[in-house]
Every structure is written in structure tokens, then in C-alpha cells.
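Other chains dropped; remaining ones untouched in position.
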Amino acid sequence: MISHNKRIPVAVLGATGMVGQRFIEMLSRHPWFELAAVTGSERRAGQRYGEAVTWRLPSSAPPPAALELPLLPPDAEFDAPIVFSALPTDVATEIEPLLAARGHAVFSNASSYRMASDVPLMIPEINGDHAGLIARQRRERGWPGMLITNPNCSTIQIALALKPLADSFGVKRMQVTTLQAISGAGYPGVASYDILDNVVPYISQEEEKIERETQKILGRFEDEAITPAPIVASAQCTRVAVREGHLACVSVELGRDAQSADLIAAWRAFRAEPQERKLPTAPDPAIIVREEADRPQPLRDRDAGNGMAIVIGRVRPCALLGHKFIVLGHNTVRGAAGASLLNAELLVAQGIVG
Amino acid sequence: MISHNKRIPVAVLGATGMVGQRFIEMLSRHPWFELAAVTGSERRAGQRYGEAVTWRLPSSAPPPAALELPLLPPDAEFDAPIVFSALPTDVATEIEPLLAARGHAVFSNASSYRMASDVPLMIPEINGDHAGLIARQRRERGWPGMLITNPNCSTIQIALALKPLADSFGVKRMQVTTLQAISGAGYPGVASYDILDNVVPYISQEEEKIERETQKILGRFEDEAITPAPIVASAQCTRVAVREGHLACVSVELGRDAQSADLIAAWRAFRAEPQERKLPTAPDPAIIVREEADRPQPLRDRDAGNGMAIVIGRVRPCALLGHKFIVLGHNTVRGAAGASLLNAELLVAQGIVG
């Protein structure tokens, strides 16, 4: 692990997009990492970042440190041990292995390799031990670098909500319906004419991702492989007119009897490695339970823990599966850029990267 | 059954509210019914309807026939065999029995008496035979009139979607998450500051209503009583920034094996008494199945069948319960005013009223 006196140079791939901008913003005040390189589309390569980007986050302009960086083409070479990828899936599929082969530790938000058997699909509060896959990955692929992925923006908060339940009671079956923010579709993403006074009850591949990523994330690492958790999961995903914050209505069947109060107690007691290690981007607590009848709400709860905490509410019995509740997470922070950052922080803290 | 040469005079209670306005609008072009009286709050009683109402429907003004009617106080006496109630629950609880006692046939949209054992909770396409309760109701309560209710605005479309499945396959368990329109909360209802860029994941008493009304609606009428259908139901209800149209994401366990195509066939084959009798407000078909990946949508599908049809889409397997799908209904038309109207039309056609 390199000395923290000197911050580790990092690169952001796909730096002008919605998630790319979140990376840039979150890195601008990061104590361990220093933005050293940014890549974008061929078309705009060569421009300064400040020139190439149309800044769309609520903060009124990009951070000063990023403005003067030259935007590199997607396949550029650069010096930065850590790379954050906000690439679109098709580009990620091609570029990410290339960078791992060049020796970078790639922390990817793309879905391309999430389900690969030698690639960790990691949420530091849940499955930091899945980093054990990396040794096999490097050996089998011959990479001096490595590739670590984080889950889909709606999976993260669901998996995080399930983790303390799995630990305390076991989780057997889950039904979830999501109401997802427009920022989840990137930019320009959802046309205003499609969503104003409307709901779009379909997000391509999202239900499949939630169902199978949840099983891998909560799976067991043994003998350099992940055994998926045997959770029967079913998801329905919708898009609503909300800027940021994915809401999930969850019904869950536990492995043993419990009361709502027991679930709440399990969530409130939850602390994991990122909290113990006080990683810079780790929220503490990671899970907030609210008791008002009408929370969590995207507008009012998405910024909890600087967007890195998840907020749970309306915990109550379910006639069908035993328990139901609502969980909210900030989809471009906890569900994307912040997820990759936290993964990188964990591996740096564990001495695997840096 | 009275001759149709002369239209039956009807009254609307609570005529200035959101659902009241829908009644007025739908009655303005009704072939059997003629608006004869309107009631409103004490405060505005005595004004002409055109003066008392602030018209909020998309049509730019109230229908001419209503403009000059005097707004009567809630407990006014009037001549009109049929009464449509859009009263708030507390007022309905008091006034509706009074009117039944005075000899009116009251078709109520309020929740006050929906679960009373001698009051039909009726959807003509599903349980016209529940009208059999009326005889007992009149006898036991000593009413010359009668009281018939329609379900909650989000229950109707769910029950209607389940009916053909219950008939063909049996329905054992159901999980539903709703995304409900702001008009469902009446006017002024939801404050814009609460819903713009937000979701409110709570609607008071709504989940309970869906769970137990569905059982009564699909129940069996025998010996002057309803045996609730033994469907295990669990609901989660949310409010979204949509003007009209409640969307429901449903998972369902059937009584026997079936494929998605079998469900679609059952829905498409569905025709019931209102369609057979060609009741004026009956949609034909009552159930529309769309095959696009991203339908139904509130904005694009709520006006199907003049707002009286329900639209189903995304029929697909569910890992948990076997089948899942999305269903949409227009909450202030099919889910409220149109529901009462169709109930009245059925009883007129059956010769019970009029």
C-alpha cells in the first residue's frame, strides 16, 4: 500500500457522461485519490475537459482541478494505477480487459463483466471477501492489473438492505418493484416527452440484473469461486419522473420467524468493514431506518450520508412473504460512482491495490 | 324497468369535487340518465353549479346542462330515483343510509360501506350476481331504497385483471405494487411541493383496501351472503407525479399451470354481462392486452375505451409466483365515476332499479 502522504493518481473513463461527472465530482474532494486522466469519445478527444463536458450536475460547474485535463481517446495510455470506468457497455467490453492487461486496477460501473465467474461483483459492506477472486483472475487471464465491478444502480440498495436480514434470519425469497430515477438512463437518456405525466414500466435488462446480481453478491466465496445465494428473486422495474434516487418496494421471506422490530434492529446494528475502516466514502451508518409513515422519499432522503447511505422505511408484515418494506438509494452516487470508489478504497485499505 | 324514451333523473352528491366533476361530465352525454340535482358543501349551497364549481377537468368548462342547477346542501331532499355519491367518507357514512331510507338507489364511490356484509361491492364485469345482497339489505334495514358500492380506484383494475385468470386457472396468491396518480387524492390533494421530482411511498389505508376488497369482489354469493375468495394478497402503494391513471405491477400464483400466452388468451376472450348487454358506459373489450415491451403507460393508455377499459402488458414469468404483468386503469373514470355509473346501468338493465 502506497503512502498516503501522496495521493494515488486515478483515471476516469467515460468522464463526460452522467456517471462520469459524478466520479469527477466525488474525486474532487477525495483524500486518497487524485484525478490524473480522463477519457471520452473519439470525437471530443483533445479538448480540455472543461470544454468537452456539458456539466449537468446540480453543482453549477465542474471542479477546477478537472477543467484543464485533456480529454483522452478511449484507448489512450496513461499513468494511473487506479481506473474508474463509466463507459457504456459495448465500449467497456472491449476497453476494460485491455487496461487490466496494461496493469491498471479497473473499477467498473459497466455491466459487461459483472457475471463473469472470475470477476468480483463487490459491495464493500457485503462481500469484501469476494476480492479473493482477483488472484484467480490475474493468474488465469495473465493480467498484471485487475478488474472489479460494482452492481447495477438498483441492485446495490436492495442487496445492502438484504444483507443484515440474510445474516440474522436468512433470506429465502424476494419480490421487488422499483421506481427508478431518470438519471439512471444517462444523458440525454429519457426524453421529457416520454416521462412528464407518465411512468414507463420497463427498463431493458434491469429486472434480470437485479435478480441474478443479488444472488451473486450475497453468494459465498470458496475455493476461488462464488456460489450464488439460493434466493428466489423476482423484480419489476419502472421509470418515474424523479431526477435522482431509486425507490424499491420489497417483500421478503426470511429463513426464520421475526417481527418488524427485529428487522429494524438488525438494520440499525449493521456495521461492516468500510465503516470499521472508516473508508473516506463510507457512510456511517450505511443503513438508516426512518419511522415516519411516508418515508423514504427520493427527494428528501437521497442525499442521506452524502448519497452513500440507503434509507429504509415502512417496515411491516406482508401477507404473502412475511415482511415488506421500502428502500431508497442514490442511484448515481451509491448506485454508481460512489460504489466504484468505495470498492477501490477497500482494496487500497486491504493492500491489494495502490 | 322504466321506458328509455324518458331518461331517468339522477342526482350527484359531492358534485364539485374531483370525482363529482367526472360524474357530471360523464352524465352530460348519457343516453339513459339525466342530471336532475347536485349537492355540495353547506358553504356553497344555494349557488348555481356553474358558479360553485372550479372546473378542473381537461375539458375547458362544465357541460351546459349542469351550469344552471342549484347546488343543494348535503342533506337536501330531491326527486331522483338514482343517486351517485362522490361524498368524502365521513359525510357519506352519515348521508348515504339516509338517502337509501328515503327510497333512493344510491351508487356510492365512498369507502364507508364497501365491506358491510349486506352491501354489494360491485364490478359489473365480475360480480353482477352480488346484487342479490340487495334484497337482504332492504329487508334487514327496512329501506325502500338501496345502497350499492364500487371498489377503491386501484382495486378495480386489479380485480378486473384477476377475474379471467380466476375463471380459467384459479388465483391463489397475489403481490401488487401500485404507482398511483395524483387525482386519486382529490383536490387540492397532493401538494406540488410534495410530489414534483419525488415519489410518496404511502397512501393511507390503500393497501388494506386493495387486499380485502379484492377478496370480497371475487367472492362467491350464496345464501344472501358473500364468501370472500381465498386469495392471499399483499399490496404496496405509492403516489407518483402522474395526473390520471393508476399503474399496478402484479405478480400472481394461479391454481394450475399456464403459459403467458394462456393468460393473454383468457384476457382477450373475456366478455361479461356489461358487454353482452351493451350497457352505455361498458367498454368493449373491457380488457386490452398490448404486446409492446414498454406498455401500458398512464399517459398513453389511460383513455382506452373512453377510460373504461383496462390495459395489460408485460405478461411474463415470475420466478416467485409464476406470472407477472402490468395493468393500468383510469382512476377517476373506470376507478370511480364510471364504476358507479356502470353499476347503475347494470341494475337498470336487470330491472332492479329505474
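By written order: A and B. Residues from 1 in each chain.
As a working rule, contacts are C-beta pairs under 8 Å (C-beta built on N, C-alpha and C of every residue); 3 or more make two chains touch, one makes a residue touch a chain.
Since this is a predicted model, take the numbers as computed values, not measurements.
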If you could, jot down how many copies the complete complex is built from here, 2 of which are displayed. 4
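In the analysis below, only the chains that are shown with their structure count from here on.
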Subunit A and subunit B are the same sequence; what rotation (0 to 180°, nearest 5) superposes their CA atoms? 180
Between the Cα centroids of subunit A and subunit B the separation in whole angstrom comes to 42
Can you list the residues on subunit A that touch subunit B in the complex? 173-175, 177, 179, 197-202, 204, 211, 232-234, 236, 238, 240-243, 247, 249, 251, 293-300, 313-314, 318-321, 324, 326
